[in-house]
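With one protein chain removed, the remaining protein chains of the complex are shown where they sit.
Labels run A and B following the written order; every chain starts at residue 1.
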Amino acid sequence: MSAEGKAIRPAATGYIGQPVPRPNARRLLEGRGRYTDDMVLNRMLHVAFVRSPYAHARILAIDTEAARAVPGVAAVVTGRDIAEICQPWVGVLGHFPGLKSAPQYPLAVERSCWQGEPVVAIAAETRAIAEDACEKVLVEWEELPAVVDMQTALAPETPVIHEELGDNLAFGLELKAGSPEDAFAKTAVVVEETFSFGRHTGVTLEPRSLIADFEPGERRLTVHHATQTPYQMQDVYARHFGLDEEKVRVVAPDVGGSFGLKLHVYGEEMATCALSILLGRPVKFVADRLESFLTDIHARDHQVRARMAVSAEGEILAMDVEDVTGIGPYSVYPRTSAVEGNQAIRLMGGPYRMPNYHGVLKVVFQNKTPTCQYRAVGHPIACGVTEGLVDMAARRLNLDPLEIRRRNVVTAEMYPHTSPTGYFFERLSHEECIAKIEAMMNYSSLREEQARLREQGIYRGIGFATFIEITNPGPAFYGVGGARVSSQDGCVMKLEPSGRVRCSVSVTEQGQGTETVMAQIAATHLGVKLDSVTVLTGDTQATPYGGATWASRGAGIGGMTVLRAAQALRGKLLELAGIILQRGPETLDLREGVIVEADTGMARMDLAELGRIAYFRPDTLPPDFHPDLTVARHYVPQGLPFAFTNGIQASHLELDPETGLVRLLDHWVVEDCGTILNPLLVDEQVRGGVVQGLGAALFEECLYNEAGQMINGSLADYLLPMASEMPDIHVDHVSTPTQFTPLGAKGVGEAGTAGAAAAVMNAVNDALAPFQVSLAQMPFTPERILRALGKIPSS
Amino acid sequence: MKLPSFEYACPATLAEAVRILADHEGEAKVISGGQSLMPVLAFRLAAPSVLVDLRNVPGLDRITITENGVHLGARVRWCDIESHDGLRKAHPLLVQGISHVAHYQIRNRGTVGGSLAHADPAAEMPGLAVACDAEISVQGVAGSRLIKAADFFDGALSTVLEFDEIITGIRFPAWPSGRRWAFEEFARRRGDFAMAGVALHFDLDAAGRACNAHVGVIGVCSHPCRLTAVEEVINGNVVEEDLVAAAAKAASEAVAADVTGDMHASAEYRQALIGVLVERALAHAQV
Partner (left out) sequence: MQVSMEINGKAVSIDVEPRMTLADCLRHHLGLTGTHVGCEHGVCGACTVMVDGAAMRSCLMLAVQADKAKVVTVEGLSCDEALSPLQAAFRKHHALQCGFCTPGMLTTAHALLSKEPQADETRVREVLSGNLCRCTGYTALVEAVLEARDAYQGGQEA
């Protein structure tokens, strides 16, 4: 018992809140990451797809003969071939009443409904050969009229994409609270605007990738898959290919970014599995960047007509919004494409005391790439509309933008508070966040500088965006609607004979630092050293069932799962130690991996000794005592359908009124994610989220021509935020832990993206204020700014 | 996104390279840095039967400064221009213009000849060549010839090169001391192709009036061109505030007939932008 004799004091908070670097960072820094495309399996084939060149067209004939003759080609399959072994899917859920969509197949069967939809799949010895063969496939098309403009998608003269659905309205919703009509009729000030949010896409740097490996003897399917949600995909593959669920194994290796993009069901993934089943060989699909732009889910694409009633004192009395959003030709499976619109109109006005609200949502079909959940689902829409109107009201009333926010946010004594759209807030910290950002950015001197520079013809703008953020989603999100998407998580924790700890957990890692945070929680609540815990994620065969990673649930829900497992294992370890040491377990403690006397801290034995006895000399233990040094625990989110965090962002920028260029100078964020588990990871989550929001504000937009063709689908033409254009992003925190869990953590993945674009919009309009013009169409391109300024004719 | 199949040749002499091009009657393509050609191949927008790599052809990678001007071999890379000791004095406009080309990694590999042959309407090198009255030397089966830059580009991504011809170099006329110059371009992000750009220079006569003005623009029309109307506004006048404004206006008007719009900017925007850039260039023109 080597540990005997030292005294070890109890740790106050352990590793919680420590800026611990990620243990897996070293591997990635040495080029030893293991992403899906890095893997090679014996007899593996590569797939490429023939895609629809039209936004909407009927397939009259497909001639694959020449493609089959290309040396190295193993199979050429069409939509009909695959439909024979794969059940189609329909992206609807019961908790969105009236939501409708059409059956979707891995490859288009009779019609293609967007440019880029896969039509023929070719498996070959190399990807290059598969692409060569794709050029030899002849498809005879009959082009059909395409629904391109979402504003006319519901017009009677517009063709209906899926005739059997009756019209192009996928989903509609109307919300009303209080008496918005009265508020608008009686109020002093009404501001109104039509806000446009460009269609953009996630652009994970690692494209969508998988290797499907079907073993026909036992009908086992193993899929190495760059996914956020291995369990959801296990379920999908089992059900749609008619396989036994436990014989489907989905393994997520290192995943190169996800942002919501890598949890949807895509035709290419299903076709790749189908080819593996048909051929009995491993088949790899790695989307190239052009395929990514045409087939990764797109997001946003909202136009919102909105108005706000404000009293003469600047009190927000009501909002009235109508949000029209285009989702492409199908509601995406299995989570549906109604979620973003639903969240957008429910998050409107969220930070404020506003008593009256009217919101209308129209989710329409169009012949463009399907849209679905991407980081900060719906948040930037609601935040952009609300914060844009708040600034308009402030300008009308000659109020400082921070002051009008201070007068309207939900205040400390009002919690718990329910918003007019039914969202429940346990305790948010708007007032503290406003106070903190004002000091952090040195607001008054920035305003003085702005005034001084304006006299010299330099136009700077300062803009704010208060935001709320949905995290820790429970079954209310998908499960209640019938989706087989788990909202609980599981953890198996075991003591290795060496005294080290293995923690297998169902939340997954795509670079956020999930494994690091889980290790911090495990080490803290077990009482062991951080480097003695190894976390395993992302393998349905080796981890318990769970929801995995989406909607900022990893830390809050996954963390609680690990906490429960750690507490349970700790109890087992102390019980065993008590028996070995012949003392009551309550007199013992586990600190830094050593069993100590609880009162004195005196070390008695280390975990390696405990492991040795438990596993190799159990004969020395009392009869019928069976040490359970592996525990499994699950955690179901408690108390709330989902949690809310909050914060405020500020943008400082300079606008060139001659060219229309916006240069970002600084960006500040104060946010409240509850308990901060690891500040290093939290701050960079916020910064990364901000940059995606800045992309939406200034650069990112999927552009389509009148025929429904995406015209900027390459990285040369779709502009993303790069290092030279990004400002310094300053992050600070207020911490209001949730009382529903002992961990207190909420989530932080959406916060940056939720508010960044709105802050930029308000800063752009602040810079444009001397010219008496404003903009409400994102992204704020130089051209749109010059048009607003009247320097070129408005289109 | 894999390249189509092709053969690869790596000749040791220019004559052999030219002969391979001639033998393939337009089906062969020259590659050097490949920074423009490789994406074209990756997108399968071209499918040459053979690529002729110039990397073993000697003598194409030199920068020579003489009283006749600056000569750049076709294989001179952007980073060579950036790091050359004498060029900043011998042709400051060239060096400044090239500093806007693409990103770090591409600057280490992209070449002068490749940019000229690719003839992107927004690229800096073709624009500088036209603005500065440069001469492009090419070698074909029948021998070599010199082509004035103004005659070399005949459309977007199009030149007067014959299929058997290879660009061997470009000569910029000598740069007199006291010449005023400026380079201005506008892109939304660092390293992107310019939405519009202007390279200009002029000299001063004894009375301090501008003469011999050269104003070249990129990214605005289907190929780089000089704006003679703007040059006429400048020549014979003192460059001061009113003249700058007049030149800017003339620039916007001069491009009106040819200005192109695309996904990155409309024709109207580019027309407005070129006026601003000419104004800024003239106002900031330096010795």
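Please note the rule applied: a residue touches a chain if its C-beta (ideal position, glycine included) is under 8 Å from a C-beta of that chain, and two chains touch if they have at least 3 such contacts.
Owing to the predicted nature of the structure, the values given are computational and were not obtained by experimental measurement.
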Touching the absent chain when the full complex is considered, from A:G17, A:G33 or A:P641: A:G33
Contacting the left-out chain in the complete assembly, out of A:R687, A:K746 or A:R787: A:R687
Which of A:P180, A:G267, A:P282 or A:G511 contacts the chain that the document leaves out: A:G511
Given B:A22, B:C79 or B:A267, the one touching the chain that is not displayed: B:C79
Residues of chain B (touch criterion as defined above) contacting the omitted chain: 1-8, 10, 31, 34-35, 38-39, 41-43, 51, 53, 55, 79, 102-106, 108-109, 189-191
Chain not shown, touching residues in chain A: 21-22, 25-26, 28-35, 37-38, 40, 128, 203-207, 254-259, 288-289, 510-513, 680-681, 684, 686-688, 690-692, 714-716, 720, 722-726, 728-729, 752
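Please note the rule applied: only the chains that are shown with their structure count from here on.
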Chain A and chain B: spacing of chain centres that average the CA atoms, whole Å: 44
Sites on chain A touched by chain B in the complex: 126-128, 131-132, 135, 288-290, 658-661, 698-699, 703, 711-712, 714, 716-717, 719, 722, 724-725, 781-783, 786, 791-793, 795
Chain A-facing residues of chain B, complex: 1-5, 39, 43-44, 186, 188-192, 195, 263-266, 268-269, 271-273, 276
